[in-house]
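For this view, one protein chain was removed and the others were kept in their places.
The chains carry the letters A, B and C, assigned in the order they are written, with residues numbered from 1 in each.
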């Protein structure tokens, strides 16, 4: 078995979760590489929609930002932000979306706004960007975040993007949210899914060599563990080759 | 003095009313020729915005409809209907607009929907098109309509587009209408303006050879006549030359 | 496989009772699709379109529709739509329910439908009789002050059909010229049929992604049907056949002539290819008469980055 980095494990686990999907809303960084890996493995028909309003991108290099000009040249469609948010996202055309998180709670609610109080923040974070509405409208939400006690907290300091709210069944539907909310959290140590009823996060797979105790130690609430906890299949040689030789040859994202 | 048709008089009178204007919203037919005549005479900087979403058109022939392809080729901008109505018209960018009327009342309210009752119409007319919102948003509204007792009625059968409503001062403003409403009615026999306070239609100019009595005979209410009633200046030789040789050489609109 | 014949596309995606929109503002009007719907004898359709034009006049004369949702009834630049008037004024060949908006109202309904909004606000209709005859037009106070705005509900056709210059096999569609409300009507629809003058290699689409108005992912059927918009026009491909618009004004005044025309030109042909053959037999040189000259866009450089 090849050696691989935690970032490579995250990319591979994210890519596999896209099996059979058709339309993914994607930012740069790990999700971008994961989506491109999925296209070459488990989801050949996957259409990548970049947050800057680009469809069917054929980037000639690894994009430096979500608005990299290499995403535009040779793509099939470029639209305005108004079209993107009104017709594509709110219009219900996005099947899966990836977002990051500074803090995430037991029900998948996400903070990317502030650490500390809003008016006197300890740290001022980027804010919502499109995440708030992505979390409402994408049919499924996948979160990519490193596992740490700072991120996996009992109570987030600010709710930027709605997950499964307080865990009451049907709460999202009652608020008229068309998307199913967070379905998957991929980290460098483990993978989490959510209880279909209550929306509580469930440890469903640990990466090779990681114990449940190690995961629990980084999570700020008593973790529910799936009855059939799996061990994540490590990256295959082919998956690693694609990442290292084709998708991220300079190792910007994969080698951490 | 050259001979001229009533239609030519209407075109010339409409063109002169555009003196100094910058942005006019225009349909085909008489308004189109009037606006193009104005560009060559009293309003060289006039920008023509066609209802199909075309700016700065340079038609190589007389357009057959508001959506004629000759309006598109060589124009400066073509936009969607959504942009046209949201950003140009409702956005307040239109200074003057021309509309027609099947019926018009004393306060410039306009019917282009039905003659008779709505559910059992004697005649089903085209409906609003953009007229309803044009009448609300264009800073000034100019109406072009042949003078007749069928058109100039005490009570219109249906109010498609708001003029000065019931004539109560400030009524349009109270309803939040940004445009001033009808400012001018150009006919084949006379020109009407409106009382600044009450919005009542005023006969302000009769075309050469037309009497006040002839006009009153075609109007379904006791007509107010301007204290200084004018006689419309007939078309000049140059105005007629422009219409006949350049703007409507085949006489589609001008010779009726 | 998205590429199909018009017959297959209509048979597959347009059903009796459907709400359909064939959009295109005086240009790009897909007569070929309208005729195919008549030929397949669809019934009880709700027809939506800002400007019903001759195509809906024909479909209504053929008895396809029970309802018309619109904002302007006219034969553009010519006069009335006589078949629509006959249905409204006399119930011939069957009564036609009308649901009527202004242009902006129709645009707003498509936008709301495309954006999954429960309503769209617009400053219109105040002071007019239109809300009195259309209970779907309502008013709402702004949560930021006294402003009263009109609102209209979303319009979500079962099928939207648009005609365009070109698409690739995936359905990525490009249009230039009058954009009308096609994009919004397509996004609002459950199913989308795109009929094009040319099927192009995706490299053509990819050379100018800003020109693409619909991504392939939302197109259910791509139909290759040159001259499919006759007698309306396609920018850069052919002109409006105004002779037909004038002829229709005359013949459509007479119900018998109208039915005879439908018999000959719609029911009497197998499909659009036969219609075109008949058309060329009637007027050899028609496409030369309607052919525009060349006026090409200057290319722009998107750049190669990488």
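The rule is short, and it goes like this: a residue touches a chain if its C-beta (ideal position, glycine included) is under 8 Å from a C-beta of that chain, and two chains touch if they have at least 3 such contacts.
What you are looking at is a predicted structure, and each value in this text was computed from that prediction instead of being measured.
Shown chains touched by the hidden one, complex as a whole: A, B, C. Considering B:9, B:23 or B:134, the position touching the chain not shown turns out to be B:23 (whole complex).
Set against the missing chain, the residues C:151, C:167 or C:196 yield one that touches it, C:151. Remark: the residues of chain B touching the chain excluded from display are 22-23, 47, 54-56, 58-61, 68-70, 72-78, 83, 86-87, 90-93, 178.
On the side of chain A, the interface with the absent chain consists of residues 28-29, 51-54, 63-69, 72-74, 78-82, 85-86, 89-90, 113, 118-119, 121-133, 136-137, 158-162, 165, 171-172, 175-178, using the contact rule stated above.
Mapped onto chain C, the footprint of the missing chain covers residues 116-123, 138-140, 142-145, 147, 149, 151, 153, 165, 174, 176-177, 179, 204, 207-208, 210-211, 235-237, 239, 292-305.
As a working rule, only the chains that are shown with their structure count from here on.
When C-beta pairs in contact are tallied for every pair of chains, the largest tally goes to B-C. With centres defined as mean CA coordinates, chain C is found 28 Å away from chain B. Distance between chain A and chain B, defined via averaged C-alpha coordinates, is recorded as 57 Å.
Across the assembly, chain A contributes no residue that touches 2 or more other chains.
Shared contact sites, meaning residues of chain C that touch two or more other chains, fall at 111, 183-184.
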